[in-house]
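I have a structure here, written as C-alpha cells, and I will follow up with some questions on it.
For this depiction, one protein chain was excluded, whereas all remaining protein chains were kept in their positions.
Right after this comes chain A.
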Amino acid sequence: MAMIDEPLYPIAVLIDELKNEDIQLRLNSIRKLSTIARALGEERTRKELIPFLSENNDDDDEVLLAMAEELGVFIPYVGGVEHANVLLPPLETLCIVEETCVRDKAVESLCRIGAQMREQDLVEFFIPLLKRLAAGEWFTARVSSCGLFHIAYPSAPEALKTELRTLYGQLCQDDMPMVRRSAATNLGKFAATVEAPHLKVDIMSMFDDLTQDDQDSVRLLAVEGCAALGKLLEPQDCVAHILPVIVNFSQDKSWRVRYMVANQLYELCEAVGPEPTRSDLVPAYVRLLRDNEAEVRIAAAGKVTKFCRILNSELAIQNILPCVKELSTDSSQHVRSALASVIMGMAPILGKDATIEQLLPIFLSLLKDEFPDVRLNIISKLDQVNQVIGIDLLSQSLLPAIVELAEDRHWRVRLAIIEYIPLLASQLGVGFFDDKLGALCMQWLKDKVYSIRDAAANNVKRLTEEFGPDWAMQHIVPQVLDMINNPHYLYRMTILHAVSLLAPVMGKDITCSKLLPVVINASKDSVPNIKFNVAKVLQSLIPIVDQSVVEKTIRPCLVELSEDPDVDVRYFATQALQSSDQQMMMSS
C-alpha cells in the first residue's frame, strides 16, 4: 500500500471511493471527477482515468447518470479540444445502457463535446461512433444515435452526408417503435442542418413515413415535428408538404393525435402564411374546437387566445367566436375551465366593441358556472378585461360570484378566492371594496379551517399594502383588533398572527399606539398557547418599534412571561429576550 502525503489524503480518498461499496460515496467521487482529473494531470487522465471509466460502466444508474454529465464538461481536463476524442468511448457505452435518463444525458454530453471538436476529428472519431450506434444491436444504441446526427452532419464530406441521410431514413423505419419515436423527436434538429434540396426530398420522405406510422405514439411526435419543419421550409413548400399533413392529422382516428394538433396548430399559422391559415388551418381548428373527445376540446379551448392573436379580429369574430360560445356551455366542466382560463385574453384582441357585444355575455355565463374552477379562472384574469372595457360592466355579476365562492363549502375553493382578493381590490378600486368585500375579509379570519384563517391574515396584510396604512386604520385595523376578544383561543391566535403581519406594513407609530397594547393585553390570556404566541409576536415587533418602547413595554412583559408556570411560554419568552439582547448589542 502506498504511503500518501498528508495534503494528498483527501484526494486519495476521493479516488479510492470511485470503487467503494457505498453508492453515495461513489456518486460523491464521480461528482468530483474534475478534481481527480486535475490531481492526475492531463496525460494520466487521458491514459488512465478515461479508460478506467470506460471499463467500469456496469455501475448503478445514478452513478452512470452523474458520469455522463461530468464527461460532458471534461474537455479542459484531458488537454483541450485536440484530445476531445478520448471522451467518446465512455460516452458511447453510456449511450447503450438501458436507463433512458442516462442515455439522454450521454447524448447531451456527446453533443456538447461534438460541437467543440475539430472538423477532422469529427470525421475521424465522431461519425464512426454515430454509425456504430445507428447500426447497434440493441435498440437503445439506435435510439441514442438519432440525437447525434445534427452534430455530425454539417462536418461530413459529401459522400458521408448521403450515407448519414440514408441511415436516418432507416432509423425512421426501424422495427422498434422506440427508435422511430426517437427519430421523430430529433427530425427537426437534424433537418435544420440538412441542405435545402435534400430537405425537400429526403427529409420530407422520412417525415411522410413517420406521419403514416401505425403506432400512435410515433405519429404524435411527428405532429410536434410539423411546426419545426414548417419553419425551415419556404412558405410555398410548407403549404405543399406540411399543410396537408397537419390537416390530415387534425382528422386522425386517434384522439391523442388530434389533441397534439390542437396544442400545436397555432405555431404553424405563421409558417404557412395568412392565406392558407384562413383557408385550411382555421377550418381545421374549428373542427378541433368541436371535436367529439373532451380532451381534444380542452386542448383546443386552451389555445383559443393564442390562435386568435395570430388571426385578424374579423376572422376571429367570424369563425372562432361562435365556437367559443358553444364551448362556454360545453358539457365537460374541464373544457369550460380551460376556456375560462384564457378567454379573458381575447378582449384586447377583439377590441372594446366586440368584447362588450360578444365576449361579455360569455364572461357572465362563465361567472355563473356551477363548477367553481371555471369562476375562479375568470376572476383570476380580470385585469385583462379591465384594460379594455373597464370593470363596471362586469362588477354587477362579479360580486355574487365572489360572494358565492367565498362561502363555498370546499375550503380549497375559498382559499383560491382569497388569493385573488388583493388583485380584485386593485382592479375594482377602494370604493367597491369597502362596500362589498371588506366584510368577507373579516369573515375569513373566523373560518373553521386553519389554512383559510392563515390566508385571511396574509390577505389583510396584502390589502394594507395595496391601499395604504391610512385606509387600513379606517377599514381593517379596528375590526381585526376587535376580534382579539373572541371567546375561542384559536381565533385569538389568528388575530395575533395578523398583527405580526400588519406591524411591518403599518409602521412604528401605529404599531406602538394600536397594535402593541393589544398584544400586551393578550399576554394575560388564560391559554398558554396564546401567551407563547404573544412572546413570538413581541419578538417580531422588536425591530419595528423604538428602543425605548422595547425597554418600557416589551421587555417587562417578556420578563413576566419568562416566569410563567408553563414551560413553553417560558421557553419562547426567553428566546425573545435573548433576541432583544442581541438587538441591543448590535445597535449599541
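In this section, a residue touches a chain if its C-beta (ideal position, glycine included) is under 8 Å from a C-beta of that chain, and two chains touch if they have at least 3 such contacts; residues count from 1.
As a working rule, contacts and distances are computed from a predicted model.
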{"item": "Identity of the absent chain, which is to be given by its UniProt protein name, from \"ER membrane protein complex subunit 1\", \"Serine/threonine-protein phosphatase 2A 55 kDa regulatory subunit B\", \"Histidine-containing phosphotransfer protein\" or \"Calcium and integrin-binding family member 3 isoform X2\"", "value": "\"Serine/threonine-protein phosphatase 2A 55 kDa regulatory subunit B\""}
{"item": "Touch criterion as defined above, residue of A:Phe139, A:Trp471, A:Tyr489 or A:Tyr571 at the omitted chain", "value": "A:Phe139"}
{"item": "Sole residue of A:Glu42, A:Glu108, A:Glu404 or A:Glu466 that reaches the chain not shown, by the stated touch rule", "value": "A:Glu42"}
{"item": "Hidden-chain contact residue, picked from the options A:Ser34, A:Thr185 or A:Gln479", "value": "A:Ser34"}
{"item": "Footprint left on chain A by the chain that the document does not show", "value": "1-2, 4-5, 7-20, 22, 24-25, 28, 32, 34-35, 38-45, 48-49, 52, 55-56, 58, 60, 96-100, 138-140, 176-178, 181, 214-217, 253-256, 292-295"}
